[in-house]
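These notes are about the structure you will find just below.
Missing here is one protein chain; the remaining ones are kept as they sit in the complex.
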Amino acid sequence: MEVKPLLKVNHLGIQFGGLKAVSEFNLTLHKGELVGLIGPNGAGKTTVFNMLTGVYVPTEGEIIFDGKKLNGLPPYKITRRGISRTFQNIRLFADLSVLDNVRIGYHTLAKNSLLSSILRLPPHFSNEKEMKEKSIEFLKIFRLDHLKDEKAKNLPYGMQRRLEIARALSTGPKLLLLDEPAAGMNPKETTELMDLMAFIREQFDLTILLIEHDMKLVMGICERISVLDHGLLIAEGTPEEVRNHPKVIEAYLGEEVGEEHA
Amino acid sequence: MLKVENINVYYDAIHALKDVSLEVKEGEIVTLIGANGAGKSTLLKTLSGLIRPKNGTIEYEGKSIVKRKVQAIVKAGISHVPEGRRVFPTMSVTENLELGAFLRRDKKAIQKDIEHVFELFPRLYERRKQSAGTLSGGEQQMLAIGRGLMAKPKLLLLDEPSMGLAPLLVKQIFNIIEMINKEGTTILLVEQNANMALSIAHRAYVIETGSVVLSGDAKELQTSALVKEAYLGGA
Amino acid sequence: GGSTTGGGNSSSGSDSGSDSGDSDTIKIGLNFELSGPVASYGSSDAEGAEFAIEEINTNGGILGKKIEVIKQDNKSETQEAVAIATRLTSQDKVLAIIGSATSGNTIAQVQIANDTKTLLLTPSGTAPNVTENEDGSINEYVFRTSYIDPFQGTVAANFALDELGVKTAAIYNDNASDYAKGLADAFRETFEAGGGTIVAEESYVAGDTDFRSTLTNIKSANPEFIFIPGYYEEVGLIVKQARELDITVPLMGADGWDSPKLVELAGAENLNNTFITNHYSSQDPDSKIQDFVKNFEEKYGKSPDSFNALGYDTVYFLADAIERAGNTDPEAIKKALEETENLELVTGTITIDEKHNPVKSATILEYKDGEQTFRTKVDP
Amino acid sequence: MKSRHFWIFFVSALIIYGIGEFLIANGRIDPFYENLLITLAINIILAVSLHLIIGITGQLSIGHAGFLAIGAYFSAILTMNFAVPFPVALILSGIIAAIAGFVVGMPSLRLRGDYLAIATLGFAEIIRIILLNWEYVGGASGMVVTKMTTWQYSFIFLMLTIIVISNFTNSRHGRACIAIREDEIAADAMGINTTYYKVLAFIIGSFFAGIAGGLYSHNFYFLQPVNFGVLKSFDILIYVVLGGLGSMSGAIISAALLTLVSTYFQNFPEIRMVLYSLVLIIIMLYRPKGLMGSKEITDLFLKKKPGKGGQQFENIGS
Partner (left out) sequence: MEWIQQLVNGISLGSIYALIALGYTMVYGIIKLLNFAHGEVFMIGAFTGFYAITILNLSFIPALILAMVVCSILGMLIERVAYRRLRSSTRIAALITAIGVSLFIQYVMIYFRGATPEAYPEVVSKQKIEIFGVTFSSQALFILLITIILMIFLQFIVHRTKIGKAMRAVSLDMDAARLMGINVDNTISATFAIGSALAGAAGVIFGMYYTSIDPLMGLLPGIKAFVAAVLGGIGIIPGAMIGGFILGIVETAVSAIGFSNWRDAAAFIILILILIFKPSGIFGKNTREKV
């Protein structure tokens, strides 16, 4: 391999009590890729995200990001290394303004020290000003700037999803993990989301790993797809390969004529 | 069977439903489609008594139920499967089902209905002793529907039963909805997945920012340009 | 403001300070713990004081003037006690403050009293440093009617050594109360100086209800005598639980025990073979005492405890001095208070010493079937 | 604090100070009112310092009297036994309390909600019991403290508290704390070191509580452990919640209001606490979000224009 992968996950596994939620999970992401992670409910997709972001500490395997091992690092350090995520159930700072949601994402990039903030020294002002300006620019990209003073919880659902992506991007990630961004969206909104994803990928030079149940979206934009079932990888490949993979059809997609399936 | 006329619902200052009227006839599947935040869930909550409308009438089997308490409405035969499943996470599958029949006293019949639910969802039978919170999303959705059926409803209100489910499960859920309907339960179905919903429904209403903007035969709506444009993802 | 329980014409005396001789009322502030953890002591003191003031007012007042009372609740907090003292002195311009029930809350007001030449009389603040500062100086305007702590502790120790003839003793005191600690310290000192040994020293905290484990400990140290210088609320339970654990040796305490409630709490039988030092005995046939007990019972439907009696006496102690001073000049009254000699009060006949403490004899009482019986009298 | 707010604040503070100073110097304010002003300042410092921990960072700490006690005793020891100048003693006692805050902040990393609450309450009780058993400070008998607290000291430290905590809150550091309050997991995912900020909130909050302790103990001549019980902690907690969680001006207003109300109720000694508790219950029932909600008083004066198109979203969105 001539190019070093951005993310390399080897034999990753985690156990909750007796339950092996994920085992022997392998994944390689190269810079700029857009890869899908699909699988039935409870397959362990979100759990993989949680391990990548340090919310759960894996019980086996290793995660190598940008050439360095990530296992055991707390989530905030992983975010600072350049992995950012959205959540399956939206977790915005609901009572804060749209602007503040994004501005908090900028926290780690700002330099003003505690002392300079308390004493209101020049670095405080310059940093805060920059944070605010950058955040507003960001909101412009996501067409949310006119709502900057609105509380996040008052936004319509689709915009909340968009804001969550904006917030994740404001930490300056190299890798973005999206957990079911289209859930609860109607087909039209989903189409808009696809456009947005393509756009940010260009704009921010991102690598994206995506969990999604909406096949139109997944098949439409992913370059590669990994399929999990019962914590195990059952298939990997291009959308076309995965779509026709018998195991995937059996466990996940179903036959054209949906039958009772125990 | 159910007749809603000109109801208005507010959350403090937010006017969530504006003069909404609709009707559900016995034996039908009626679906309600609309964008996020259009007021679909609000409408279902109003029907089951969780929220009170400011004005307007709701008639069920000829009687007004606007002022009734939730438990009275459940007792009268309306069962609401809420958005986001809302199963009781630390209780077992069986206990959840039993709670669905909370107002019923016919122990034997309850037992039979539990078995019937297990027939509809064999997966639940496998997991009957497991606590509901540890079920996968699809299983929880099955449980929520099964729990709704345990009240022996004449009218079942379903709020986005396919949300967050794997494609295979989505198909299953829609099959089951059709099956329940064939067994005699009237259904009011709220869905984001407009295509699927319209294909199993008899009639449909389209709701936008709190108002009904369109209604009619489901198949006709499926082909209408406006619906296609707005809810079925373009052409 | 202030709740006014004075005579009929209290409304007229609000404009000027009491030291302007022409005023027809004498203003007295009550600064007591009416809520909070030590509310029961503060309210008892206040009850006794109010009772005395009412009596005085119905009998025509002092120097022909009615007493106007401004009663305030300090929530058992030092900060509040100070705020109230400041207010009583600077706003209401009272002649005297009666209070507070605890030494701590009284000490906190000492400075204000001295600075504003307001008399401060505590019925139950027993710590030596209420009246006497560490450097030996005396707080000019501060007086009290209770004993100081060391006195009762010393009396109890001598009683145990000489009268009961014991050689070993245990001390079980209230760790949250400066009063109890003061007594315990004096007892220990005297007892050991007299050749006795303290075989166990334990403590509890006011508000506790279960003393069994500590009592079990004390029991295993085998003392011949136990000194328990607390208040009746806990002591009642201690005596009861001690007897339940078969601790049969004599138990002894001080005026903190004195309350009709003690007998109910401990049980008459359990109180046999217990002793207290006290100012007086409510069984004392002396007519002054009997009148007080009778009238108090009539008004409040309960027999007075020692806090009631001390609160009551404090008012008469002040009234007597005002009468003798002949005017309401605080300087003059202060002098008169200092010169008090052989004043007969309910809690004994007092003479004020140079440290502003009352010199009065202690009575040692023994409980027999729930009754206090006179055992001996100890002069200071 | 935005600079515009800051200047408004600064000028009004100066005016208040000037008025206070003038009245006291001219004898227009008698000692009672001066004492009341000091008490107000102390209670506001306490409220604002706890506001940082509960209102901003969302850590349910209900043992604030523990830090107050540490500051009170430590400063008293310094001035009385070591003749340390009062202002120095105040700062040092703040530092000691801050160290205690660090110690308490640590378990807070593992504890949440009610569990944290009872642990902090326990901590405060432990402090009180230590003081009760510490003969050096007189144990239950307490210690005599010279009055040194003046209106000037109280005012200066009150302003210092408000400025520091307000500046902290209105910076990226404060926003990090707010993010933790809103959703700890999401805050973590934003790269915020939640451990650091939770402990930091405890440290800053207890620093000022310690200073309040120094002002408190030098205000009433005599110091005893009974003054630092559970009820004192509750008093401070009540200021913060009644004012509106997350609102500093709310904390200030409610601390001032309750102090005045409580002082006024001294006039009704028999039913003082009955009235006080009724006031609490009624305010909470009719303003469950507190007097100010989460708004600041400046929001009312400098009303922001609603975001463009804000109107249209009143109807949609979930």
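All chains are identified by letter, namely A, B, C and D, in their written order; residue positions are counted from 1 within each chain.
Here is the rule we go by: contacts are C-beta pairs under 8 Å (C-beta built on N, C-alpha and C of every residue); 3 or more make two chains touch, one makes a residue touch a chain.
For clarity, every value in this text was computed on a predicted model and none was experimentally measured.
**Q** Which of A:Leu6, A:Leu34, A:Val55 or A:Ala235 sits in contact with the chain that's absent?
**A** Selected residue, touching the omitted chain: A:Val55.
**Q** Among C:Thr214, C:Thr328 or C:Thr347, which residue is in contact with the omitted chain in the full complex?
**A** C:Thr214
**Q** Decide which residue listed in D:Ile99, D:Val230, D:Val261 or D:Ile297 touches the omitted chain of the complex.
**A** Spelled out, the listed residue whose C-beta touches the missing chain is D:Val230.
**Q** Hey, which of D:Leu92, D:Met148 or D:Val241 is the one touching the hidden chain?
**A** Reading the full complex, the residue touching the unseen chain is D:Val241.
**Q** Give the residue, chosen from D:Asp30, D:Glu125 or D:Asp299, that touches the chain omitted from the document.
**A** Here the residue in touch with the unshown chain is D:Glu125.
**Q** By the contact definition given up top, give the residues of subunit D that touch the hidden chain.
**A** Residue positions of subunit D that touch the missing chain: 54, 60, 107, 110-112, 114-115, 117-119, 121-123, 125-126, 129-130, 132-133, 185, 230, 234, 237-238, 241-242, 245, 270-274, 276-278, 280-281, 284-285, 288-290.
**Q** Please identify, in ascending order, the residues of subunit B that touch the omitted chain?
**A** 48-50, 69-71, 74-75, 79-80, 82, 86-91, 95, 98-100, 102-103, 147, 151
**Q** In the whole complex, what residues of subunit C lie against the chain that is missing from view?
**A** 35, 37, 39-40, 43-44, 175, 202-205, 207, 209-210, 212-214, 216-217, 220, 233-234, 236-237, 240, 244-246, 259, 261, 264-265, 267, 305
Going forward, only the chains that are shown with their structure count from here on.
**Q** If you apply the touch rule, which chains end up adjacent to both subunit A and subunit C?
**A** Chains touching both subunit A and subunit C: D.
**Q** What is the chain whose Cα centroid lies farthest from the Cα centroid of subunit D?
**A** In terms of C-alpha centroids, the chain at the greatest distance from subunit D is B.
**Q** From the Cα centroids, identify the chain that ends up most central relative to all protein Cα atoms.
**A** The most central chain here turns out to be D.
**Q** Express in whole angstrom the distance between the two chain centres, defined as the mean CA positions of subunit A and subunit B.
**A** 31
**Q** Go ahead and note the Å separation of the Cα centroids belonging to subunit B and subunit D.
**A** Inter-chain centre distance comes to 50 Å.
**Q** Could you list the positions in subunit B whose residues touch two or more of the other chains?
**A** Each of 35-37 in subunit B touches at least two other chains.
**Q** Send over the residues of subunit A in touch with two or more other chains.
**A** 156-157
**Q** Over in the complex, which subunit B residues touch subunit A? Could you list them?
**A** So the residues of subunit B touching subunit A come out as 33, 35-37, 122-123, 135-139, 160, 163-172, 174-175, 192-195, 229-234.
**Q** For a test of understanding, state which residues of subunit A touch subunit B in their complex under the given definition.
**A** 38-42, 88, 156-158, 180, 183-191, 213, 215-216, 251-254, 258-262
**Q** Name, in rising order, each residue of subunit D that touches subunit C in their complex.
**A** 30-32, 35-36, 39, 132-133, 139-142, 144, 147, 216, 219-227, 229, 231-232, 263, 266-270, 272-273
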